[in-house]
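In this view, the complex is presented without one of its protein chains, the others remaining in place.
Going by the order they are written in, the chains are A, B and C; count residues from 1 in each one.
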Amino acid sequence: MDKLKSFTSSSLFLPIVALAVLLIFNGIFVEGFFDIQITEDGRLFGRVIDILTRSSSLVILSLGMTLVIATSGIDISVGAVVAISAAVVCTLIGGRGDGAAETPMALAMLASVGIGILCGIWNGILVAKFKIQAVVATLILMTAGRGIAQLLTEGQIVTVYYKPFASIAGVIPGMPLPTNVFIALAMVLLVVFVMKKTSIGLFIQSVGINPTAAKYVGINVTLVLFLVYAFSGFCAGVTGLIESSLIKAADANNAGLNMEMDAILAVALGGTLLSGGKFYLGGSVIGAVTIQTLTTTLYALGVSADQLPVVKAIAVIAICLIQSKKARDLFDKWKSGRSAKAVTADAKAVNKA
Amino acid sequence: MKKKISELIASKYFSFFVTVILFAILYGVGIGMYKGFMKPQVFLNLFIDNAALIIVTIGITFTLLIGGIDLSVGAVLALTCMVLAWLLANTGISVFAAIALVLLMGTAFGAIQGYLIAKFDLQPFIITLAGMLFCRGMTAVISRETINITNPTFVAMADFRLSVGAGFVSMGVIIAIIALIVAAVVLGFTRFGRNIYALGGSESSASLMGLPVFKTKVSVYTISGFCSALGGIAYALMMLTGYNLHGMGMEMDAIASSVIGGTLLTGGVGFIPGALFGVLIQGVILTFISFQGTLSAWWTKIVVGALLCVFIIMQAFITEHKSKLTAKSSLEENS
Amino acid sequence: GGGEEQSKKDGDKITMGFSQIGAESEWRTANTESVKQAAKDAGIELQFSDAQQKQENQIKAIRSFIAQGVDVIAFVPIVETGWDTVLKEAKDAKIPVIIVDRDLKVEDDSLYVAKIGTNMLTEGQKGFEWLAKYANEKQLKPRDGGNKLNIVVLEGTVGSTAALGRTKGFNDAMAASPDKDKFNILASQTGEFTRQKGQEVMESFLKSYGNKIDILVAQNDDMALGAIQAIEAAGLKPGKDITILSFDGVKGIFQAMIEGKSNCTVECNPLQGELLMETAKKILKGEKVDKIVYVDEGVFPADVAEKTLPSRKY
Partner (left out) sequence: MAAALLEMRHIDKVFPGVKALSNVDFTLHAGEIHSLMGENGAGKSTLVKVLTGVYPKDGGTIHLNGKEIYPKTPKEAQEEGISTVYQEVNLCPNLTVAENIFIGREPRRFGFIDWKEVNRRSIELLKKLDVDIDVSKTLDNYPVAIQQMVAIARAVDVDAKILILDEPTSSLNEVETERLFRIVRQLQKQGMGIIFISHFLEQIYELCDHITILRNGELVGSYEVAKLPRLELIAKMVGKNLNDVKDMDKMAEKSVPSDEVFIETNHAASTGQIKDVSLQIHKGEVIGLAGLLGSGRTETAEMMFGLKEVTGGSLKINGKEEKLSNPMAAMKEKIAFCPEDRKLSGIIGDLTVRENIILALQAMDGMFTHIPYSKQVELADKFIDKLRIKVSDRDQLIKNLSGGNQQKVIIARWLATQPRFLILDEPTRGIDVGTKTEIQKMAVELAKNEGMSVAFISSEMDEMVRTCSKLVVMRDRKKVAELTGDQISSEGVMEAIAGGEK
């Protein structure tokens, strides 16, 4: 009982409820939603698996975004950085029809993640050193980033025919799930581990809540901000790898398109306030999965893509209202008001009798 | 003289002055590099092309001033164009009734967003993001294809040109200028306007000082909704169509303009003429690129980003050194 | 750059203002390249402006061309409507306008002088004709044992000319065909012309309809390339279990056809530069030109892929 209570009051409770509701809805309305088959080569196959696979990119991005938002910043450049990272890895490996790699894949991967970090560092410098407001600072890369990606690919969609490249977001033979799910899992564990074993999380929160006071206790506010943006860049770099491997190509126009908004949404749905401070990594992960589930649901129901936003909007507002403390207070008040009225009405009835 | 300078630096409008000066420099460079730049019409085109953006930026500035944000502006603008086009194409109502109707719709939509944000303490970023999704979706629900506006009165309005000096401006510009003046007066000279600044400075203080926090918040989003709809009309005057993809990404342009013009996203600081110059600066950057005339798609993006970057860093640099400058000059005065 | 001394007074060099939509696909990039190259070859000075997918930017660009006083304006309209006002300004400034690649609707046809482009309707039609022929030749049998071949369609961006034209062309051809009872459109959803979405939507199709799907019609090659991966991931053989027809004719799809993973592409020719420059010169010389000029387009089934690939320019 106590356990239940501590669970319902935990920060993860509401995000989980929101996801559960969505899943139950799916279970009822989408035929075979929870079916999972095992293919001949030992892979798992089904809608739930799709959701996991598809959401892994968003999960990774939302990790970085959570930390950035916790410092009361925001990073709207991640989508563009994903495109840059994808362009780097694909142009390095090269689009040769004979399936050979021009650069060793490991090197290319390293380079693309490195570029991601570099982009993050750039944002970090603008925000931490030049003290530019985060939205504007990251807007620069958001504007120019896709251009840089296109410059790298010369406006082409560079298709990679080198076979091993597909395994980043595909299934390595013998594994039950695509690699990107494991990558996402590893990233989540890494971040959780770092948060548990170091005090970075505490410093990030301090900076987000009261930067002046954080400075007065000796926290290097500049460094914290810098690291956080660099990490967000790192996440975007990794996502770029996955996204390009998914389609085995770098599509500078569409890789990571609008992902920044989804990542921010995931963080918000996970219970972290956009004004910074306390953050909930678990919540963000669930938020990311929720968003992907929503998209998959709507595809499954055949809602057409242009009307999809309407449903998404309504779902988002509903989820926000469920999570809003004030809405709950108001509801409780309304309920108690009603029952009080009922009681007085009863009392009156008794009096009359 | 020194005192004058230090006063200027310390003034609230400092970052506005910086913006104006940078704009002038940018324009001057343009004139130096390209002959055509000097034509008055090039300058007026900045207004004609950006009339809708100016109006939308005004609205978003209100929300930024209270430390909020409104991401729905571009989508509301698109929905306005679409509904207007649909009404004119499919019903017999008069142009003015249709305009009134869509203005009402945008205003009401803003009010609903504001109510949700203020009443339930929801995050404006998320609610208006949902609002954006909703309006985009609804636009598509009404029609996937563009709807033409052929109503003669409206077309005549669109074709209207007011000549000023050696050039001309459009109806949209006139609307934008009126909106600018009204907004500047409201923010500077009414209690409501000052409440907005107070709310942005500190919501808890504003509440403890007995200011109407809830009402102000809702009103601000309502105004933003109204401005988006008004911007939608200016946009429709330019495009004469309703289309799902109108005003895509406009929210970011508007936010960037406002911030370049000196608005702080944390709220409480901002200035309508600044927002105007923010729009103009982005406009000049694009004009530059089209006069340059050889940039490929990607270089266009990179150059826009780079110019934005130069501008923002310059502004940050000057503002950063502002405190030192004032300290220095005040010390000089002392001794 | 070289734009510094741009002025049409030095010599009789023609200046053309050209507003492109953006660089949303390889196809579009090829289109841009073709125009740039042709301008160079024809000795025309090109004022190029990229609209970053925004109609308002195109309108701004056209206004700026007028202000710069170019000799002729050409542009690829991102949407069909909304051009009246600015084209009137061009007309008032006595600058001829040529529409490239896409269609446009204006009240008054005299606002532009010529249209150069592709015909989406014909493309859709050609696509169906190929499909009907192929089904007959290969004796395609529905995989679910029914009596109709089930088609799923990956549509382009909602409302775009290409999506509308190809859908209409394809459907009209099917409705008019004697083979119409052989086919059944099972599902149709937009993949927004991108690989990612093509893949994601195809995944969803496969989950929903599993073994029922016989034919995939992708309204561009990129979506087909994305879908091929989804089909493979589901354990099916693209090109064999599911017949694939797509549009545009980019290099990537030829590679896929060579590997046997796709069956046919209907070309949509982006190489419109030469025709544009010819037309522009004629107009400026005062010669009469046709109001509408289409570029040549072909159909490339898998068997000719290997032979054709080396000659593809995009």
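In this section, a residue touches a chain if its C-beta (ideal position, glycine included) is under 8 Å from a C-beta of that chain, and two chains touch if they have at least 3 such contacts.
The structure presented is a predicted model; accordingly, all values stated were derived computationally and were not measured.
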Among the chains present in the display, which ones are touched by the chain that isn't there?
A, B
Which one, B:Asn90, B:Thr153 or B:Ser205, makes contact with the chain that was left out?
B:Ser205
Touching the absent chain when the full complex is considered, from A:Ile69, A:Ile125, A:Ile219 or A:Leu269:
A:Ile219
Even though one chain is hidden, which residues of chain B still touch it in the full complex?
10, 12, 185, 188-191, 194-195, 197-198, 200-202, 204-213, 268-269, 324, 327-328, 330-331
On chain A, what residues meet the omitted chain?
196-200, 202-203, 205-206, 209-210, 212-220, 223-224, 277-278
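To be clear about the criterion, only the chains that are shown with their structure count from here on.
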Any chance you could check whether A-B or A-C wins on number of contacting C-beta pairs?
A-B
Mind checking the centre-to-centre distance between chain A and chain C? Centres are C-alpha means, answer in whole Å.
34
Multi-chain contacts in chain C, i.e. residues touching at least two other chains, fall at 22-23, 29, 32, 158-159
Would you mind listing the residues of chain B that make contact with two or more other chains?
140, 144, 244, 296-298, 300-301
Within the complex, which stretch of chain B touches chain A?
116, 119-123, 125-127, 129-134, 136-138, 140-141, 144, 244, 252, 255-256, 259-260, 264-266, 296-302, 304-306, 308-309, 312-313, 316-317, 320
Name, in rising order, each residue of chain C that touches chain A in their complex.
22-26, 28-29, 32, 158-159, 187, 189-190, 192, 194-197, 199-201, 203-204, 207-208, 222, 225-226, 229, 233-235, 250, 252, 255
Touching chain C in the complex, chain A uses residues 31-32, 39-40, 45-47, 50, 54, 97, 150, 154-157, 159, 161, 170-171, 243, 246-249, 251, 253-255, 257, 296, 299-300, 302, 304-306
